[in-house]
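I have placed the structure first, in the form of structure tokens, so that the comments after it can refer back to it.
Every protein chain of the complex appears in place save one, which is left out.
Let's look at chain A:
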């Protein structure tokens, strides 16, 4: 069965995507900070239909080994059983472990870990609903939760995914685009102020000549995401002040 992911519109030259977006459009993003009472920091991110809950505990005593020079970051990513259209088994999911490790690396380099020697910071991510770009949504959620916890971080870490379909770079991939055969997906997580890339992960074949365009699309997406995240943080701080 052939399915067209990019639909050529009849009147205008710009093609539309399966959910009616333009190629460079990011899905609607809603963020909230401080959604849980018991955690030190927590956040909720809704990117289109992808919903992620993040909590941060710490810095607290380590449960195992401790590092005398910096704090240990412990990230755990999990897709809930009902997050996708088919029920999924929770345990032995290699992809989840990989994402957990990636997130640990991202936040180990973003958080000022040397300020908390002999301690541990736990970051837990729960994907309640998965509709593509889970990894990017998780980075954004975790970053907001860390800010809510008041842990010093270099910058607001923001992330966005991009792909390449029909010779056209597209920003913020949804689940349909993700699952269509052979779509290359590139996820970039960055520190926006210094333009430092913390995480870059791609899957699916893409010609090197096109990589620049796709990277630009992802970075543009990061900027739009950052705008909303910053606004949410400022609103939250304003609420705390009042």
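Operating definition for what follows: a residue touches a chain if its C-beta (ideal position, glycine included) is under 8 Å from a C-beta of that chain, and two chains touch if they have at least 3 such contacts; residues count from 1.
We take it that contacts and distances are computed from a predicted model.
Novice: Can you work out the missing subunit's protein name as recorded in UniProt? Choose among "Ribosomal RNA-processing protein 42", "DNA replication complex GINS protein PSF2", "Elongin-C" or "Eukaryotic translation initiation factor 3 subunit K".
Specialist: "Ribosomal RNA-processing protein 42"
Novice: From the listed residues A:42, A:71 or A:232, report the one that touches the chain absent from this view.
Specialist: The single option touching the absent chain is A:42.
Novice: Out of A:67, A:129, A:196 or A:210, point to the residue that touches the absent chain in the complete complex.
Specialist: A:129
Novice: Quick one: which of A:21, A:78 or A:118 touches the chain that's been left out?
Specialist: Selected residue, touching the omitted chain: A:78.
Novice: Could you please point out the chain A residues that touch the chain left off the display?
Specialist: These residues of chain A touch the chain that is not shown: 36-39, 42, 49, 53-55, 57, 63, 76, 78, 80-87, 90-91, 122, 124, 126, 128-130.
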